[in-house]
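As you look at this complex, bear in mind that one protein chain is not there, while each of the others sits in place.
Our next item is chain A:
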Amino acid sequence: MSENNQLRDVFAAIADPTRRRLIRLLAETEELPLHELTSQFPMGRTAVSKHLTILKEAGLVLDRRVGRETRFRLNASPLREIQDWVDFYRKFWSMNMLRLNQLLEEEEEE
């Protein structure tokens, strides 16, 4: 459903609070190794790693090997899809609020 061949839906990827927290942590820094990410969560390395895999499949996280460790970084561009989705509602309400303004103005004139 996306241009860059994501394996996983970005909406599903951010549906989990741990994964949203991972995105936030990675957004605040250039790059982090797994052990530094793991230390932020009350769960094991394997669990955090599974969440990172889901984020990777959604195209939200990129990883690279440096020596014996894997470092992770954020790729925020798939979040654009969510932005577009929310924008739909923004547009819906903005148009309705214009009509509300007309209604309120008419009432003032009465």
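Convention: a contact is a pair of C-beta atoms (placed from the backbone, for glycine too) under 8 Å apart; a residue touches a chain by one contact, two chains touch by 3 or more; residues count from 1.
Note that contacts and distances are computed from a predicted model.
J.: Determine which name in "TldD/PmbA family protein", "Cytochrome ubiquinol oxidase subunit I", "SRPBCC domain-containing protein" or "Biotin-dependent carboxyltransferase" the UniProt entry assigns to the undisplayed chain of the complex.
T.: "SRPBCC domain-containing protein"
J.: Using the touch rule from the top, list residues of chain A that touch the missing partner.
T.: 1, 9, 11-12, 14-15, 20, 23-24, 79, 81-82, 84-86, 88-105, 107-108
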